[in-house]
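Of the protein chains in this complex, all but one are displayed in their positions.
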């Protein structure tokens, strides 16, 4: 229904509308009208750039996930700070993480999360989207890292994405 | 406010925009619309010339903002003259281009028209920074045109041309900045007022800025030692482009003439006649260099390209005399040399297309298909260019010689100019007799037939020399009046008092 | 401006500055490219986020509205930092930059 | 109208003559005769006036500003020359009818011949010196074309060029001389000039003027040392030689001296320059003529000699000498023209002009031989022929010169010696050609008499020689008197034209010359052997060698200076800018203005240090190109920060957006280029460059320092005041861009558009080989489009568009505007290209960038032109506040439309440029669409 | 502050000029960019240096000179267009001559110890 009205990506349109209200100097008649126009127009123009609809099944899981990630970022930063300021040379390792997620967007979210959270950076996604190469800053136990990532992040994402 | 003043800018702009849209339309449509644009432009410049003949200054204030705050166009005789000379040249170059030269890329006509737009802005603007913008418009279009036509010959000369002009643009901005930093204004008339009031250490700042600006203009005008980019660039450009470029160095000359009579003119206080003592000797050296280059040329187009430098030297020498007579003579010469050199580039191209691999090289080659016609055109063109009677170049040179007053300057000017003419005659006669007469047996399998557009274009530009002779009286009267107007900077300054539409005042 | 706001701002500023500095120290002193990648990706991003937040608090407490642009910048940085890190890591692996001797499991050795 | 008619008719004839080509040679010859016939008829009624010393002047205004009027003057002198030109011209036309072959370009020939005639008539009839000069140079030009008529002959081309160089060059000197005279007298009219002789001769510029005028005359009249062009001009068809070297071209110089005689002659300088030049020429020409085996070469050198004689006469400065000079002009014209024609006939009939092969022609063509022998006798100065009379007068005058001491002997000795040579070469002409055994190996054998009508012109001329020789007073007396009167300003001396003046010293000299000459000819073997010891100098070869040498010298010099080195040209530009500003900058020194220095805060100082370090590092490390790019990015970033720091948010934003596009652009280019710059310049060159750049930097620092500390006020207060009320915006920078100086912006986006179009067309069909790897041994990765990047890039496009709209809309009042918004959109699109590839992205963009550019420019132009409808100037903006239901009050400004044009142009131009480069990449063709999915 | 700013401009121009005088297109383009940074800063500073006085009406107590800012904006855009063109031109030079020497030719190598060669792992 939304797409027939010219809103091929309703979530995008909604996001655009809301962001526009924030960008404008307070919500007014003008900003609502213009925001609506933009929420309609911009997805129209950029429609071709969204070839597949993101396969969200349970988008309401997202806020909880984001909150967890945010908290992990803070702790990650503290952890990394300690590592950085410590004199010892870190014990780095590359870890191949077997992916269960299949959707590229989901993989991207997982990889981003890994990069922002303690001690790990996503270095590469294999060509077949099956393996994620992770660089761990300071670890002794690769399997522990894999398990931790799977438990904390991939599982919720698997729930969110089909 | 007379809206005719923006016609020479808007016509090519709109014509150029149309060309951008119709890049993939049939070439005949593109040619037709482009030629219509050029004809309209020519018509508008004739109107402006008629308007300017009443010796008044016409101001066009963009956005209806009073000078010195907004940008103004100023039409006076000099501007009108430059516009007309350009439009006439452009018309014939454009006509020539529709024979074949425009086929290399779909953007040719757009670039050509934008080039004209830039030139026309430069001639009309009354604002120093807008002059910079105009220079950039015409330069970027000229870069595109210079590279038009594929092949590898133009790349390196084009690169040199572009890089040097980019450095020149930086210098232009520095100069404008220095002048603005003291005077706080950009309008040329206002600058004339403010520069005359500069005192103290500020004088040095403006002086340095003004001198650097002179270097910028000298680069555009191709004055020694800043002229070496020109011969190869012009000689390698596509014919109608090279021909159109005959006006490009004149933009530098125009700018020198405008800025250094108005802003740094006789009444500019401590900065009066800035740089003029440099101009004259450098002009003579440029002239001499041009002559040497012409003599040593190995191709017709190189020879003509050096003729451009000879022209520049001659023009600046006349301007460097600093008198009204000198300026008037220079303007007369400018008309002649612009058209003739343009025509010669076209002739050289026609020659090159009939000589197979020898092209326009000054070497023996099989006989041309249209040898008589081309040789007559070349003869007339070189007579006019070298300044021999009875064509226009002679009258121009005569005016310049007469403009000198007895003294050392006259001795130098006469000596260099006359000896230069002598060597030029030798160069042209040598080149012409080898190219046209020294034939080997055999023939070029596929020579290009002369078509009506190129014949008319080249013939007319060269033939204009005769027209100039026939109209020498009125033309010299016009240039006299132009020079008189130009040397009366106080009259120009009055444009600051122009009322705006609807009585809008500052 | 309330005292709470002032304290919040000051703390956020200092936290932001601290993490920014730590990120840079990491970049400067960690032994190889991949270890250096960690500092900016996490600490610096967070540090700038904190500074942004202080700005949001600062201007909103002055009654100049919520700084949406600051938030936009922060979100943007959080979204892009992992991607930047990812493609830089890919580039580094491609080139085969040196790693510390202790690094295990270098994929390009295999 | 008579005189203009006389001058212009030949030119008109020249235009029409080629039309008769189809009708045959006779028709064209008749047509070509018409102008001269009309001219003669037109002149006839004025005879009586002129004979009485009258003058006919007809003046038409032409270019008063230049001092040129179309003023013509007919007096005795000009009549004399005009008649020679017209009558001999007519004979030449008839002669040429038979001389030229049917297949030759007869139209061109007659056309040029008529042009030449017109130009000569112009010279002799001009009453304005500048007008005369125009015709003067015209004769040089036309003679160039006539001499090179047989363009396929190298000698003809060379001879023509030499003639043009010498006579044309002399013409330039003459021009200078005339201008000096004009400056002294204040007029170029002959009447004024001739009347101002004393003024001229007393003027300090007189020596210069005289020298320059004489240079013109001497070159034209082939006087030593400019004589060398004349013999080589013989490469022309014989009718041309006969015409140019008897009656016309070479006589122009003589005419000039005669014409300006009252104005310039009579001074010591005149005497020494003219008479000594004449003497040298006289002797040299006569001597060389003796040894020429070429029939026409002999005649040519004889011409040189006779011109020297006339010049010497004019140089003597006595009135009688002047009369003799004029007389000899007539005589020489007649006998020389007939001799040339005869030589042409011989050439025509035998196929050669080499006297070593031509012998005994008397048997084959007795009629022609008779004519030639009479003419040659006249040339030798045999009594009862006209040559004798003027030569006698010459001998007489040579005795009258008041040279000091032993020098007084010089002229008569030279005259006699030249006479001896003249007799000798005339005898040779007669004996060696018509007698002297049998012909040797003639190309055409046996020779015949030429067609009957070909001889008529010769007969007429020979008849004239005899008539004048026998009845001088009756035949040429009046004409000579009129001419002398005109030359000498009416002051004609007593003289007698008679066959015999009694047994006097001149007659003795004549006899001496006659018998001496014959003796010399009889002993010619010895002279030839003597002469053969000297290497024959071929002036043409020398001239050609000199010119070639000059050309190659010029070429080498040019190549050395204009060496195609951008480094040199750029250095010259930088050094020029520094040189011209050196003096003011030295005067300025380290100038701290009245505002003094403000304190530095340390963060700014650190930032500045970073900038300087990175800038210097860019220069130092430039050979590692990618590193240089990174450093350049830092510099750009700090520059943007500087704009923020010093209150220019718009600039900072622009700088940031432009910089990233620039860096992308540079990397696109760097892909195809070496990633390292080789070390090519010498240490010395680098040190030089470092010195230059340090000087440039120091200069800029001094300038900036002085400027920044200088108190200042500008027109900007107006902008600050009027931005809101007049332009409807509070972001003054933006209002300046779209309103106050909107025209600059229009130009600026035009530049952008043109650049993109130029780039697009330049990249068409360009073949570039990309390197297989990065130059450090790494082949390019196959993974072109990383998944994370793709996933992130796509949602960023709509967000970026919205940010663009935001930045665009606020631009009029807050930092932002169409340009920055356009760049944000562009960069967002570029990101799509980077992340997902060319093909994928291009598929999703439904428009051509050309059209975006066009629409952008059109919006900007139309927005500006809207005001024209209300007769306000272009780009006059208007704005208003509109209140709509729901929406509320908002501002509408025409400047917004203008800014929208800017926005679109920026997008179109940026992407067209980048995508055009990207399209070069081989991957964009190879990779299939699935890659980017 | 003014001296610092002047030094910055001087260093930018000096570095740029040095690179402008190099023999390869790439450093020349980089040099031109550096020069234009210097020139833009210079032109900008002709309105003199001011802190926190952006010419946005109502946002500050005093306003810096807006005109030079507008001029620099124009100059930046034009400079960008020109740089783009010269970059593509140098590409064409590379394509035509298979080298990026500014004169389209390979001059004889300078025989001197390559001490300045930056080593690379």
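Structure notes:
Per-chain residue numbering starts at 1, and chain names A, B, C, D and E are given in the order in which the chains are listed.
Assume contacts are C-beta pairs under 8 Å (C-beta built on N, C-alpha and C of every residue); 3 or more make two chains touch, one makes a residue touch a chain.
Assume contacts and distances are computed from a predicted model.
From the set "Ribose import ATP-binding protein RbsA", "Branched-chain amino acid ABC transporter permease", "Alpha-ketoacid dehydrogenase subunit beta" or "K+/H+ antiporter subunit F", the protein name that UniProt assigns to the chain left out of the figure is "K+/H+ antiporter subunit F".
One chain is not depicted; across the entire complex it touches C, D, E. Residue in contact with the omitted chain (choice from D:29, D:573, D:591 or D:617): D:617. One chain is missing from the display, and on subunit E it is touched by residues 51-52, 54, 56, 59-60, 121.
In the full complex, subunit D contacts the hidden chain through residues 602-603, 606-607, 610, 613-614, 617, 626-627, 629-631, 633-634, 637, 640-641, 644-645, 649, 652-653, 656-657, 659-660, 663-664, 667-668, 670-671, 770-771, 773-774, 780-781, 783-784, 789, 800, 803, 807, 814-816, 820, 824, 827-828, 830-831, 833-835, 837-838, 914-915, 917-918, 921, 923-924, 927. For subunit C, the residues in touch with the chain missing from this view are 6-7, 9-11, 13-14, 16-18, 20-21, 23-25, 27-28, 33, 36-37, 39-40, 44-45, 47-48, 51-52, 54-55, 58-59, 62, 64, 67, 69-70, 72-73, 76-77, 80, 83-84, 87-92, 94-95, 97-98.
What we mean here is this: only the chains that are shown with their structure count from here on.
Common neighbours of subunit B and subunit E, listed by label, are D.
Interface comparison, C-D versus D-E: the higher number of contacting C-beta pairs is recorded for D-E.
Set against the C-alpha centre of subunit A, every other chain centre is closer than that of D. Our note on geometry: subunit A versus subunit C, Cα centroid distance of 16 Å, whole angstroms.
For this pair, subunit A with subunit B, the centres built from the Cα atoms lie 61 Å apart. Residues of subunit D in contact with two or more other chains: 564, 566, 570, 574, 700, 703, 707, 712, 714-716, 719, 740-741, 744, 748, 751, 754-755, 758, 762, 776, 783, 786, 788, 792.
Within subunit B, the positions touching two or more other chains are listed as 129, 133, 136, 140, 143-144, 147, 156, 159-160, 163, 167, 174, 177-178, 180-181, 186. Going by the touch rule set out above, the chain pairs that meet are A-C, A-D, B-D, B-E, C-D, D-E. Of all residues in subunit D, only 783, 786-788, 790-792, 794-795, 797-799, 801-802, 805-806, 832, 843-846, 886-888, 890, 933 touch subunit A in the complex they form. Within the complex formed with subunit D, the residues of subunit C that make contact are 72, 79-80, 82-83, 86-87, 90, 94-96.
Against subunit C, in their complex, subunit A makes its touches with residues 19, 22-23, 25-26, 73-74, 76-77, 80-81, 83-85, 89-96, 108, 111-117, 119, 121-125, 133, 135, 137, 142.
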